[in-house]
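Note that one protein chain of the assembly has been removed; the remaining protein chains are unaltered in position.
Every chain is named by a letter (A and B) in the order it is written, and numbering of its residues begins at 1.
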Amino acid sequence: MNSPLFKLPNYKALASGKLDLLLPLALTLLAAVLLVMPQLVGLVIVTLLTRIFVLSVFGMSYDLLRGYSGIINLGHALFFGGGTYIAGIVFANFGVSPAMLLLAFVGAVLYSMAAAFLMGKIAFRGGSVVACAMITLALGEIVRHLAETWRSVTHGADGLTFPIPIFLRDRVTFYYYALVFMVVMMLLLRQFILSPTGRVLMAIRENEQRAIFLGYNTAAYKLVALQVAGIACGLSGVMFALSSRFANTDLLTVQQTLNALLVTIVGGTGTLYGAIVGTAFVQLAQFYLLGLRALHPIFERWLLFFGAIYVFVVLFMPTGIVGLYFRLRDTWARRAGRN
Amino acid sequence: MLRPVLNLEEVSSFIGPFHIVQGVSLAVYAGEAVVILGRNGAGKTTTLRTIMGLLPLKGGKIELGGTSLAGLPTHRIARYGLGYVPEDCVVFNMLTVEENLQLAMHVRDSETRGRLAYALDLFPDLKVAYRRFAANLSGGQRQMLAIARTLINDNKIILIDEPSKGLAPIIVDRVAEALIEVKKRSTLILVEQNFALACAVGDRYYILDSGKSVKSGIVRELELDEELQNKYLSVGA
Partner (left out) sequence: MDTFFILLINGLADSALIFLMAAGLSIILGMMGILNFAHGTMFLWGGYTSVWVFAQTGSFWLGLLAAVAVGGLMGLIFERLFIRPVYGRVTAQILITLGLMIVFTDLARLLWGATALPALRPSLLDGMVVILGIRIVEYRLFLIGVGLAVAVGIHLLINRTRIGMVMRAGVQSPEMVRALGIDIAKYFSFVFAGGAALAALGGALYVPLVGSVWSGMGMDNQVLAFIVVVIGGMGSFVGTAMGSLFIGLTGALVAWFFPPAAVVVNVLLMALVLVFKPTGLFGWEGKSR
């Protein structure tokens, strides 16, 4: 495979001719299916898929930090929830004209940039991964706390409902917007990763000390990564607002950040599409499990399952679904090569 | 035919993905001092660490008087009677000299106390600094403490990695004297870059090159063989 999305180039040598065709074929098929989907299924599935598209960007933005730059950000939800709230507050207070939509996006971007700047300045001073994790956790909790207490604006833990621009209200229409959003964001993030800055970030992920010795101002690079990830995340928050028309402080919790973390672990870290795969998997699992509520109340405890899946995956499947795919493909290719 | 107290056969071990030790074989007999020589990166330290179980054994055999040490955890290996003085000493800074020595004790009986007294006689500096925190010791004192630690228990074999590193020549002489004393009670395996120290203390030698044991013999003979020294021990070849 010559696609630069794959971060393990040595597989190029191992993959047999047959497998090389499989992936682009599968992707084209998938694209076709997705385009036609709304005509085939009910609104429930359409909404589910829309959620997957939007939340994939959330996951990808998270993996930009963890998978590509080696940064663990436990306060990532502040970008997501922040974006959602900003959109919600704009729509609730200033109306739903296209100008307000623009304001929502711009507001979310500005907020994300400012928050990322502050966060990066404080968190990356700590030095170690551990310190960074702790500090980002604390910062995320601060934002959540602020949102909870600033009731006049955010309505606190009860949450804020708001209208959205008329032309986006149709679920099917929004489905396509979300799909385009996901694809565009993925391409943009991919460009960033392939850029010289992205390369430096990967070097930092591998060995930050060495990068420092080579003369790179690693803190500055990490700050840039945080900015990019934060903005992408904030945008996904706005899209989420447009999808759910509701915002509450749950979107700013550590659990929300862990959602992103989970999907990157399940799907496969260090690859953008891993976040997409993971999001799809987790959302489908959640949908299915919650659907089983009728059978037994234990399925109500989504959080329990979530945590359990999470621990299981970290322990036994650290490379995620995509990693599993690579290992299998590697084995098949080797077997094919031998025969 | 005398059985060796420690026997390595085609030992192979890795540091991460790097195959550092690719086939080291050596035998150590009771009461002698074996020096392991070789250039930087030849695998000397890695060999010691593999013996101590700090690195997993990926190939070959390590036998202590017939018992295989493969796969055993480090603390079990140490309890079999192997003392270890790593490169850079690693004395515990947050413990006093006294505590460093106490920590090493396996049992608290009169024999152990006797050995403690012996160690302190061997290194009088430590008696003076007994209550001082190890962080405040000089380089030479730290080295002595590290060696003294291995004398507390009835260790049959003591592995020492580059004791002369970073020490002033006069201190190195003191260390050599101490090691010759220690040799009387225990078997020594010494990794050293300082050829003079190695020759003063060692009886037999093994030379490692690129992770393999390539030559062995009697130290006296190596001392006289300049050609051999240049071939395996000098800079750039």
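As a working rule, contacts are C-beta pairs under 8 Å (C-beta built on N, C-alpha and C of every residue); 3 or more make two chains touch, one makes a residue touch a chain.
Treat the numbers as computed from the prediction; the structure is a model and nothing was measured.
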**Q.** Hidden-chain contact residue, picked from the options A:T28, A:N93, A:T149 or A:Q191
**A.** A:T149
Q.
Of the residues B:E9, B:E63 or B:E99, I need the one that contacts the missing chain.
A. B:E99
Q. With respect to the chain omitted from the figure, which of A:L34, A:L48, A:A92 or A:V254 is a touching residue?
A. A:V254
Q: Please pick, from B:R79, B:R113 or B:K127, the residue that touches the omitted chain in the full complex.
A: B:R79
Q: May I ask which residue of A:F105, A:Y221, A:Y273 or A:F306 touches the chain that does not appear here?
A: A:F306
Q: May I ask you to list the residues on subunit B that touch the chain which is not drawn?
A: 52, 54, 73-75, 78-79, 84, 86, 90, 92-95, 99, 102-104, 106, 149, 153
(Q) I need the residue numbers on subunit A that touch the omitted chain, in ascending order. (A) 66, 72, 74, 122, 125-131, 133-135, 137-139, 141-142, 145-146, 149, 254-255, 258, 261, 265, 301, 303-304, 306-308, 310-311, 314-315, 318
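Everything below uses one rule, namely that only the chains that are shown with their structure count from here on.
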Q) What is the distance in Å between the mean C-alpha positions of subunit A and subunit B? A) 52
